[in-house]
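This structure is in structure tokens; I'll ask about it shortly.
A single protein chain has been omitted from the complex, and every remaining protein chain is retained in its original position.
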Amino acid sequence: MIVYSMLIYGLINSAILALMALGFNLAFGISGVANFAYGAIYIVGGFITWTLISTLNIPYAISAISAIIIMGVFGALIYKFIIKRIRGLVMSEVIATFGISIVLLELLRYVGLIGFKYSLPVFIEGSVEILGAFVDIQRLLIIGLMVLIIIALYLFTHYTKTGLAFRGIAQEEHTSLSLGINPDRIASLSMGIGSALGTFAAIVILPLGTITVDSGYDVLISALSVCIVGGLGSTFGVIIASFIIGYAQTITAMYLAPHWTMLVSLLAILIILAVKPSGLLGHQKELEERV
Amino acid sequence: MKENYRKERIARSIKARSDDIYALTSYREMWYLLFPRVIPIIGIALVAYFLPLYWKKVIITTCIFAMLAVSWDFLSNCGLLSLGQALFFGIGSYAAGSLDHYLHLPVYVTIPVATIMGGFISTIILLPVVRLRGIYFAMVTLILPLMLMRLIEATKILGGTEGITGLSPFPNVWVEITLILAAMWASLFGLRRFIASDYGLIFVSMRDNDRATMASGINIYAFKAQSLFIGSSICAFCGAFMTHSYQFTGMPVFAMEFSILPIAAASIGGIGTLAGPLVGAMILVPLSEILREFGTLRIVFYGLILVVCVVALPEGIFHYASRKYNEMERWVKIE
Partner (left out) sequence: MALLEVQGITKAFGGVKALDDVSVRVEENTLLGIIGPNGSGKTTLVNTITGFVRPDTGSVLFKGKDVIGLPPYRITNMGIGRAFQMVKPFFHLPAFKNIIVPLSSPRVRASSGGRFGDKDAVALDVLEEVGFERDSSVPYKAASVLPHGYLKRLELARLLALKSEIFILDELFSGLSIAEVTSIIPIIEKILLDGKTVIMVEHRLKELFRIANKVIVLNYGKKIKEGLPKEILEDEEVKKAYLGVEV
């Protein structure tokens, strides 16, 4: 009985982690820019959706889609106006995106984003019983949507022209350049899609709780931990890592106490750094060693 | 015909070419070298000793942040981009707090021990990360302080969410100020001298190109570990000092502010100079004290500084000022 609910909730938790990490990982894998503003984009995306629904009374679906588009454009603009000028200077990229993250999140904190009214409605109310465990439909939707997103990403990167250009840039920028691919356009597109994915994750996941500023930092931490464990830039690695950390967290929460869950990812990071520093499926190091 | 002018720059430098022999021939030249070093030391000391108590505390905080910023810049000079000075700071703070609270050691023991211990623990934790290039170090240092906060919250060790209070204070505020001023100048001039030495050169070379350092027969991991130890020890000292100054240690020592402000100070002052970050901290911390009523908006302000300085003004104050000081500029007519 408990085992079944552990299986189900672990699956949900893993799906949440994967959804959070995929956007960050996509943008990093393709443009090589670590978007430390990712957590902020997640929360701002959720906040925009909330504003559209609650203050402008726009239907949920339309609000969600417009928030995704707005944040996607925003992500692309970050690349176009800020990252592009400092491209290649890793230190400046990190400091600039981190600065953006702080500006956005602390601004939200300043205008008073706190309280239970800041929460998004669930897509479908109610819960169903699966193998003796009661599960909200929203949580089941998260699993389904994660699978959909992964399939969509796969199809996009393998069967569309832009997607192939994405992979080209990720593998060898100079060769792609000579094939007529504009790396700046692709990189800003990938930042945009990464941000849109982040907002999508926010809209799907946030109905389970309230929108808070601190969860912006938490999302960034979760995304980073999953990426470190899975290996930066490797989508498959990220999915595996989400499952490992997701299940480990659920088991910890069930058998120890819920507030220990954050330590699971800490432990996972420390173990992976000691054993295989480049992550489970990280191949980055080897490629770099080709000098 | 329109006359064209161009700006001509003449180095005012009196340094001999090899950079280690000075030919000081006049008081004017000595003064030229001493002025930018002596004036700030005396100026800050005067301000620190003669202002009322409230502003004395501000100066102490400023010096702490200045040291954090100098240490951040030293690490970045060695190719380690830290987004979590709070980690080193917090470890030092908790080390001093525990030594005082559980072992009842006096202040003049806890601070040195916490400094070494903090540096040691930070280095051990981060040692696997320095083997990786790129942004891993930044990511892990960003994550760890926030996670350690959770660890303390969850396990309730070391005072849990309440923190440890009632720690022993410094004998008096004069000792406090003298100690932090001495530590700040010692770390600044010590590190500046260190990275100019042949041994320190290896540290700096790792930022430019760690592959080439490796191909020069240098064990870069050993050197990165050393730089990590030096950088984190300085922060740990700050943490230990702050703990005794406020007689408190707790979860706030891992706060984001201790990570952000040093980076903001460094980007304003000029990354890579060590003195620049100190100048930046001297400007930012008192400023944020004046802006206290704006609350968290200050952190927004730091974030804006980060973005603007890094993207639009990468030079920073110190580079600009030292260029103006060391070079004479004049307009000359183009023939």
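Letters A and B name the chains as they come in the text, with residue numbers starting at 1 for each one.
Note that a contact is a pair of C-beta atoms (placed from the backbone, for glycine too) under 8 Å apart; a residue touches a chain by one contact, two chains touch by 3 or more.
Every value quoted in this text rests on a predicted model; they were computed, and no experiment measured them.
In the complete assembly, the contact with the undisplayed chain comes from B:Ile218, out of B:Ile218, B:Ala255 or B:Ile283. In the full complex, chain B touches the omitted chain through residues 17-18, 20, 197-199, 201-202, 204-205, 207-209, 211-220, 272.
We take it that only the chains that are shown with their structure count from here on.
Chain contact summary for the complex, chain B toward chain A: residues 76, 81, 83, 125, 128-129, 131-136, 138-140, 142-144, 146-147, 150-151, 153-154, 211, 256, 260, 263, 267, 271, 295-297, 299-300, 302-307, 310-311, 314.
Chain A makes touch with chain B in their complex at residues 34, 36, 82, 85-86, 90-92, 94-96, 98-103, 106-107, 109-110, 217, 220-221, 224-225, 227-228, 232, 257, 259-260, 262-263, 265-266, 269-270, 273-274, 277-278, 284-285, 288, 291.
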